[in-house]
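Quick one: structure below, then a few questions.
Here the complex is missing a single protein chain, while all its other protein chains stay put.
Letters are used for the chains, namely A, B and C, taken in the order the chains are written, and counting of residues starts over at 1 for each.
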Amino acid sequence: MLVSSRPHYVIALEAKFEKGNISSMSENVGFIGLGSMGSPMALNVLKAGYKLTVYNRNASKAEPLTNAGAKLAQRPADVATPGNIVITMVANDEALESVTLGPDGILERLGPNGIHISMSTVSPEISSRLAELHALHKSTYIAAPVFGRPEAAAAQKLWIAIAGDKEAKARIRPLLDAMGQGVYDFGEEPAKANIVKVSGNFMIASAIETMSEMLNLAEKNGIDREQIMKLFNTTLFAAPIYQNYGNNIAARNFDTVGFQMQLALKDIDLVLAASKKAQSPMPFASHLHDRLLTGIARGRGDRDWMEMATGVAEDSGLK
Amino acid sequence: MLVSSRPHYVIALEAKFEKGNISSMSENVGFIGLGSMGSPMALNVLKAGYKLTVYNRNASKAEPLTNAGAKLAQRPADVATPGNIVITMVANDEALESVTLGPDGILERLGPNGIHISMSTVSPEISSRLAELHALHKSTYIAAPVFGRPEAAAAQKLWIAIAGDKEAKARIRPLLDAMGQGVYDFGEEPAKANIVKVSGNFMIASAIETMSEMLNLAEKNGIDREQIMKLFNTTLFAAPIYQNYGNNIAARNFDTVGFQMQLALKDIDLVLAASKKAQSPMPFASHLHDRLLTGIARGRGDRDWMEMATGVAEDSGLK
Amino acid sequence: MLVSSRPHYVIALEAKFEKGNISSMSENVGFIGLGSMGSPMALNVLKAGYKLTVYNRNASKAEPLTNAGAKLAQRPADVATPGNIVITMVANDEALESVTLGPDGILERLGPNGIHISMSTVSPEISSRLAELHALHKSTYIAAPVFGRPEAAAAQKLWIAIAGDKEAKARIRPLLDAMGQGVYDFGEEPAKANIVKVSGNFMIASAIETMSEMLNLAEKNGIDREQIMKLFNTTLFAAPIYQNYGNNIAARNFDTVGFQMQLALKDIDLVLAASKKAQSPMPFASHLHDRLLTGIARGRGDRDWMEMATGVAEDSGLK
Partner (left out) sequence: MLVSSRPHYVIALEAKFEKGNISSMSENVGFIGLGSMGSPMALNVLKAGYKLTVYNRNASKAEPLTNAGAKLAQRPADVATPGNIVITMVANDEALESVTLGPDGILERLGPNGIHISMSTVSPEISSRLAELHALHKSTYIAAPVFGRPEAAAAQKLWIAIAGDKEAKARIRPLLDAMGQGVYDFGEEPAKANIVKVSGNFMIASAIETMSEMLNLAEKNGIDREQIMKLFNTTLFAAPIYQNYGNNIAARNFDTVGFQMQLALKDIDLVLAASKKAQSPMPFASHLHDRLLTGIARGRGDRDWMEMATGVAEDSGLK
């Protein structure tokens, strides 16, 4: 290593860029979907130095990004530069299909060498189908769904599960590093990353139900909710899910809505669909479906999925 | 504070002893129940310098302890020294009742100022009942069930949930520190610590089921079990339960039996009994009951409870 | 067949007595437990011509029977005549144990040749235990639990499942015929009849849940509840349970309480206990436990078990 006269933090910065792929900085990046997750993710892409063009159905949400230097497109297709990269982060299969295959979709425009990084939580089926269609257009579809709530997205702390073509994955790695703190590679079939993603949401939902039942039992026995939660989430279950969700559930701190119950049901139903297709019965997932559907039927569809705990409480006569 | 000429670490050491109760070293301690958990716990008591008398139904299991300096008693009552401490670590309510209230039980002999530290996983009801009976005999019953598998017991790494009389809890604290790495206090009613304990086992069983279903889905979709487990247990679920159990379940490493399926069913049924009494329905616990009962019916009652995963696999046509 | 000059109904009456056992009329019959089922059953015994002595914890309930000619006893034991028959129809295991084995219980007094017909819904375990104790006293314990609601009891339309000693069963047959419209014999081990009884209640509870879920789905789709119920219960499901319960559930006719939710939970829990002992997992029973417990937790423990349907409705945001 050479001795340098430049300040330490500059060196660190350069090192980081070298670790990635400096040439990637010259990529034009398109970003579609500026919801509570997409916005901070796009901002991190911009901060990392990429030329960014964004699109959102409701254009007003793009303001913070255009203020920070992003270009605003009027149609999905317009975020794409032929042969470059487009990231999509949209609500569901229908939205992904529309921005990709619709009349103003990116598929035609992206063209040879283009890469579509699909980071939304969608079904394995649509991933497989879009991967084929991109291949026909000589572009590449990479599934790269993320774990983390909006705060994690803002802090560049997402975990990313990825699957797709090897070369394309190498090319987009610096871009992913700009958004997350770790990338887990599940091979060449994009659909697998989507299975991984909904599996993770299944695990979280299951932990929420478990903590809710446990806390309700404790409370009805005169045991302090926060105290028993603390015992578990500082020892055997000392992990982010049990800490972040656990403490909020124990304190009934439900007002910040990070992930709506109705979206959780969508994901559990993706799990159940995958479970059916794979002939792999998942009784806990079936129960979580019932729990979430009950919450939605009782008017809590737009509340945070932590409110599964409210359903548990109601079933025990508590309000 | 006085200025001291002694090195810092010596002061720290003294402070630790003072924080506890140095005099407790002079206590005679009785220990009943030398199973896979009780044996290493008793050994740690001995190593901490206590005079130890042990009893086990099958006396041959006491050998390692007598070799290390413990005295062997022929009847439960004989481990007790009036006014001192007895620890029990037995299989279930019936065994606890027998060594406490039976003809050779400790209750009569323990007498005024005696403390019974009940560390077994038993029902809240028996704790309440024994607490009353001890009070009639002017001794004290403390519930202090533990979390951790035999390896943790050996390493003095148990977590202890405790409830009972305040003064007695202070007096036995050094003894607990000899066995565990942390003590969580749930107040003065012993039964509460037992609720906490079985709640913890419910949470673990629920995590085992969740991981089993998730891994089975992954495997049937051609995703590597160990790889997906690693994603989760190094990020969102980076906690001992997901790491220790998770890695073993992913690798189908079931041959070391730390906790038998039939004991797990006993504990889930304690949870369900408490849930019924408290009118706090727990559908996940109901399902875990069914899963464990199925495993037992299929001949796996004496296998580790991680083999709930085998049941999940069988339900999906895998062997 | 002989031509007879006597009126037809007299012949019919004689035939009935011959079919049974005329000598049994000389039996003194004791009856313990005058609840909503016991009272009409006892009245039918009296109407059939037996000398009847009754006991009930709350003596005022005996009035209709004493008015009709029954003798009132002050203690359980006093309903028994040595060598004769006692019928018990009480709330649960504890009550049965108390009137049988308690200080004023019937066991000692019943003596050689005495028969205890235990018609309550109790556990198989208590049946086995009481059968042994009666045998030690040279009397016989017969389990003979019944199916039917209070109206059926009044109309002499109960169905009776019976198990126990063969000779004793023959001797009490006329007495059973005075209370029911059919007797089903399950052999010589009394406990089996108790398994049969709680199995029947499991089947009814399961049908109630099924109809409730179906009707709720129909209603939420704008289909008339009574009309769809009628389709099923006049065709594929044209049976008393689907007709009587079904029509009431469809019409939300819950005000006549025939069988309380808390008693239903007791019975489902007897099923679950038997299921555990037999290593025969019953996931529907587990769910019914949860449904009933939820209803009780929400304050409906003393309502009819048909109100499981209210729980289903609440889970869907109705009510």
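We adopt the following convention: a residue touches a chain if its C-beta (ideal position, glycine included) is under 8 Å from a C-beta of that chain, and two chains touch if they have at least 3 such contacts.
Only a predicted model underlies this, so the values are computations on that prediction, with no experimental measurement involved.
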| item | value |
| --- | --- |
| Residue touching the undisplayed chain, where the options are A:N56, A:S280 or A:S316 | A:S280 |
| Missing-chain contacts mapped onto subunit B | 294, 297-299, 314-317 |
| For subunit C, residues in touch with the removed chain | 124, 147, 159, 161, 182, 184, 186, 189, 191-192, 195-196, 199-200, 202-204, 206-207, 209-211, 213-214, 216-218, 220-224, 227-228, 230-232, 235-242, 271, 274-275, 278-285, 287, 291, 312, 315-317 |
| In subunit A, positions touching the absent partner | 265, 269, 275-276, 279-283, 286-287, 289-290, 293-294, 296-297 |
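Methods note: only the chains that are shown with their structure count from here on.
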| item | value |
| --- | --- |
| For subunit A paired with subunit C, centre-to-centre distance based on mean C-alpha positions, whole Å | 58 |
| Cα-centroid distance, subunit B relative to subunit C, in whole angstrom | 44 |
| Length of the line joining the C-alpha centres of subunit A and subunit B, rounded to whole Å | 39 |
| Multi-chain contact residues (two or more partners), subunit C | 294, 297 |
